[in-house]
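This view holds just a subset of the chains, kept in their places.
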């Protein structure tokens, strides 16, 4: 993927976040006209439950792919999971850019993978 | 956030995906030196289990925020969830850009929110 | 709870398992007349998705209880989780008694808690 394709693809994430934000009750989102406005209107339990459900669907799609199933289903399910995560982020006043900034911060933190690794090694050692 | 900030933040997502890909066994990822290489080396169940676990942590952080807790914890947990989703994507040969393209495709599909809305309305009507 | 109450309550678990088994397609369960028959008829993804969803609802009910909410909601959600687990068990040819036998087997295995404990201690030590 070249740089232009990526830029367009990634702008889509910011654009989608803006659409979701426009569906917040405070921004006039109409639960009778929009699925996202409806989820946000029904409150946290409605979209949090979807996050648990979509995470399960990611796992099922991955297991099917392991056993020879269609791999693109996984992309659809991760899209559903990220989409509903973005609904939650919007409700609590955050954007995908905040999540990406946090991921970037970790990437920049030297030694973070080494620490996670030591934990994982200890954990497995204690499984014996 | 201005356009430059966003671009940098979003490039981070592509950069992180490249780091994760470099940890694949086929790319010489060393399970003794990298947490991601270790997860990928242990196989799907290892990182899929993390997706279920991190989704649960997103839900817990959101519920704590609802009850007055620190909202930034939610960003950390969504970052963990997306990060482990990206490990799964890499294992099955996909990137975050594939997920974003799928989200963009839906955004462009006219009427998609209306259909999801009709389903949600029917569902709630039948709860009465 | 005295012994008779308990016996009656627990017989309910076996009775419920028998009802669920009678809803299996092979036993003539009619998807147009029974919710369980419908779930079983639709196949594993339908009831597995419910397990992920109900686990999330258990977590949400527990967090609400932590923050002063109604504790009895937790019992309802665990009932939903166990119920859908029983649907899965029936599909794969098992009963709650198999699960209870497994739990009993572990209880009888001396040292099992000690082993789980050592693992948990190592894990936490490596978090420092």
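The letters A, B and C name the chains in turn, as written, and every chain counts its residues from 1.
Please note the rule applied: a contact is a pair of C-beta atoms (placed from the backbone, for glycine too) under 8 Å apart; a residue touches a chain by one contact, two chains touch by 3 or more.
Because the structure is a prediction, the values reported are computed rather than measured.
The complex is a homo-oligomer: 3 chains are shown here, and the full assembly described by the structure file contains 4 identical copies.
By our rule, only the chains that are shown with their structure count from here on.
Chain centres here are Cα averages; for subunit A and subunit B they lie 4 Å apart. Contact with two or more other chains is made by residues 52, 55-56, 59-60 of subunit C.
Those residues of subunit C lying in contact with subunit A across their complex are 45, 48-49, 51-53, 55-57, 59-60, 118-119, 121-123, 125-127.
Across the complex, subunit C is touched by residues 52, 55-56, 59-60, 63-64, 66-67 of subunit B.
Residue ranges of subunit B in contact with subunit A, taken from their complex: 1, 5-7, 9-16, 19, 32-36, 38-39, 44, 48, 51-52, 54-56, 58-59, 62-63, 65-66, 71, 74-76, 78-79, 81-83, 85, 88-89, 92-95, 97-104, 106-107, 113-114, 116-117, 120-121.
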